[in-house]
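Structure in structure tokens, see below.
A single protein chain has been omitted from the complex, and every remaining protein chain is retained in its original position.
Should a chain be cited, it is by its letter among A and B, assigned in written order, with residues numbered from 1 in that chain.
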Amino acid sequence: MSGHSQQETGFIRAALGHPAFLAGLLLTALFVAAALVSFVWTPFDPEKMQIAAKLKGPSTEHWFGTDHFGRDVFSMLMVGARVSIAVAFVAVGIGIGFGVPLGLYAAANRNSLIDEIVMRGNDLIFAFPSLLLAILITAVFGPGAINAIIAIGIFNIPVFARLSRGAALSLWTREFILAARVAGKGAARISVEHILPNLMNLLIVQGTIQFSLAVLAEAGLAYVGLGAQPPTPSWGRMLAEAQTFISLAPHMALFPGLAIVLTVLGLNLLGDGLRDLHDPRIRRSRG
Amino acid sequence: MSVLSVRNLALSIGGTPILHDVDLSVEAGEILGVVGESGSGKSLTALSIMQLLPRSAKWAGEIEVAGNSIGAMNEKALCKMRGRDVAMIFQEPMTALNPVHTIGHQIAETILIHNECSRAQASERAAALMHRVGLDPKKISPDRYPHELSGGQRQRVAIAMAIALRPKLLIADEPTTALDVTTQAQILDLLRNLVKQDRMGMIFITHDLAVISNLADKIAVMRHGEVVEAGPTDTVFREMRHDYTRALFSASAHVPKREAHINADGEPVLAVDEVVREYARPRKSLFQASRPFRAVDSVTLKIRPGENVGLVGESGCGKSTLARAILALDRLQGGKILLNGRVFSQAGAGPDMRQRAGVQVVFQDPYGSFNPRHTVRRLVAEPLYLIENAPAGAEREAKITRALEEVGLQASDADKYIHEFSGGQRQRIAIARALIIEPSLIVLDEAVSALDVSIRAQILDLLASLSTRLGVSYLFISHDLSVVRSITDRVMVMREGRIVEEGTTEEVFLAPKHAYTKMLIAATPVLKAPAEA
Partner (left out) sequence: MTLYLLRRLLALMLTLIAASIVVFLVTEIIPGDPASFMMGINADPQAVAALRSELGLDQPLVTRYLAWVIGMVQGDFGLSYTYKVPVSELVGDRILISLPLTLYALLLSTLIAFPAGVVAAARRNTAADFAVIGATQLGVAIPNFWFAMLLVLAFAVNLQWFSAGGFPGWDAGFLEAMKALTLPAIALALPQASILARVMRSSLLDTLDEDFVRTARAKGLTRSQTLWRHALRNALIPVLTIVGLQFSFLLAGGIIIENVFYLPGLGRLVFQAITQRDLIVVRSVIILLVFAVVAVTFLVDIAYAVADPRLRRRAR
């Protein structure tokens, strides 16, 4: 397995020479860590109200200040990271879990009825601006984190279906796939054995980008009240509540916003970095 | 005064040295052939003269075009020089033209950029130029877009753009490599005449010694960024002072040793019976389906045990479609295909998987033929999937080792990944993969076309010896007549989906009967033997 380990050490060396990728990795790790630590420790109870200490600016006690109920903003952000990350993770998971098999199946049976149905289904979902889907789903089931997950997840399915179908279609014309067919392998086996592994880089990169979009979408839904419901802290709702006090306590709007920006920025840098590192042209010119 | 003189040209890209001590000169009306294998630096020499190098490139030395030193020119002067004094045509006619502009516009642009003449005058001159390169503007309107033209027509447009301002020097970088032989012959004639009429100097870059031997007045042989031998064409071919020139020459004309051992009475390994392959064409109107395009039209052929059969034809003649049909990669619309006397695939039914092990394939592209994520062991062993009770453990390992050793590789190569091998080695691995289940027929679809001549000679030797030792039959599909001639017993000529001529290889090449075969053979450049030169 010398080939693999060589490829891997090459990857690590290239990664170390790519500052944007490292910055992305660091930011992403930071927020994942914050979310994990919040399960066992937060500076204050994020749901505990202390009206006496409301709307306080940042201090040594409350690092990011307090909100209009006197809750600790920093603790709320930590717990909010949990919601953001969980919603985005599951939503992208739904997108990959349904989208990739659909795309692979459509590519293996191109121009068939199934292919046509998958593609038209994609068009249908793309015709609804993502928020409208969320509104529709919320109208049925009422607001909540689960609905946010479903709404964002549904929107991710066509993204991955289209991506994997397109990439698989071009792989199907490659000679190594023809060789596998000459070796008697069927479409399903080829899809799993040859197509899927060669889509991995693409899926990882797109997955990171969709993850960051999902974080943004979750924040947007929570902001208009369609996301996680109180008392669960969520970045989007913190911003909605901050709006009323924007001139009085701008820190309430500043920190949740920065948390979103840095998370999304980190994920985007990570995704771009992964794409660069997997692009042999760029990798060579760097090395 | 020379139209071009290059002295001591050295070039490095991103710190890696590419060219050193390159000396070239071209006089007016003279054709210089630059010949070399891939990586010899011949294209980068051309781009150095044009000053169209990548940004990380650094060059040194002296380049003079029509007496003017390029090193002393700024970008503005260089832009004035390009297209007016020096023009260039490239290899790939499919991508060399801008898809969103009409061809007339693109030809006229060369004139408009350099002259102060009016748009109307430029279009008029563009039409005249089209006429000059053999595109009748009455038949092929200047308002057409590149995608509406064939490859040969596009290359004519590219030539019209290049000669628009009667440049002193024309650089042609493999301009006919992507074209069919008959088109290649026409384009070569056109270039030869243009050079004569306009008294241009021309640098003709190619990997093909046969093409250059019939075209160039003098030759420069390049290898690893150096000119190893240069001089008048006849002298170079006669003397061949450098070892590399000799090696290149013998590889180009290489005929592998082999002995025919055809079993004429045995059951044919392959019988193709009235096979039809049709493609759906895009609709012309919403309500009426177009008639399908018949790529393979009632083809019948047989291959006997041990026989090497060639299938030649130009692009679009249906030879690759036929190969795919024989491999049962596509469904047939008519006829049937038998392997060793048993039906493998027929119209209206899928392939009989039990017969699949009878035929294997080697494709053209040594880089695209392997899953980059699998080890060579897994790649080579893939066809074992076809065998019921596939061998496992030591038996499987022994088979893999034997297949690798058959093709001149080692058992230890099984643990490597495909990116660790060169193009020629990859083609060996592809052959090992085809051999491992001991098929009676191997389809070689342009299997040596992507290789440099020296590597190609080695692979041809390997194929010949395998056929002799193992008695396997080949269907050798190629556009390259000389290669087919060197390795086959019998040859078939395909055109527009039909086989127009068939016979023993020597018969067909020495006394072609069909007009198309005659034309193909006449158009194929022949490398003159040194004694004749």
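Just so it is clear, a contact is a pair of C-beta atoms (placed from the backbone, for glycine too) under 8 Å apart; a residue touches a chain by one contact, two chains touch by 3 or more.
What you see is a predicted model; the values in this text were computed from it and never measured.
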| item | value |
| --- | --- |
| Listed residues B:66, B:79 or B:228, member touching the removed chain | B:79 |
| Residue of B:161, B:240 or B:384 touching the missing chain in the full complex | B:161 |
| Identified contact with the non-displayed chain, of A:38, A:164, A:191 or A:212 | A:212 |
| Identified contact with the non-displayed chain, of B:52, B:349 or B:510 | B:52 |
| Hidden partner chain, residues of chain B it touches | 50, 52, 75-76, 79-84, 87-88, 90, 92, 95-101, 109-110, 113-114, 145, 147-148, 158, 161-162, 283-286 |
| Contact set of chain A toward the excluded chain (per top definition) | 120, 123-124, 126-132, 135-140, 212, 216, 219-220, 223-225, 236, 239, 242-243, 246-247, 250, 253, 256-257, 260-262, 264-265, 268-269 |
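Here is the rule we go by: only the chains that are shown with their structure count from here on.
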| item | value |
| --- | --- |
| Distance between chain centroids, defined by C-alpha means - chain A, chain B (Å) | 46 |
| Residues of chain B that touch chain A when the two form their complex | 14, 324, 327, 329, 353, 356-357, 359-361, 363-365, 368-373, 375, 382-383, 385-386, 415-417, 419-420, 430, 433 |
| Residues of chain A defined as touching chain B within the complex | 1-4, 7, 174-176, 178-185, 194, 197-198, 285 |
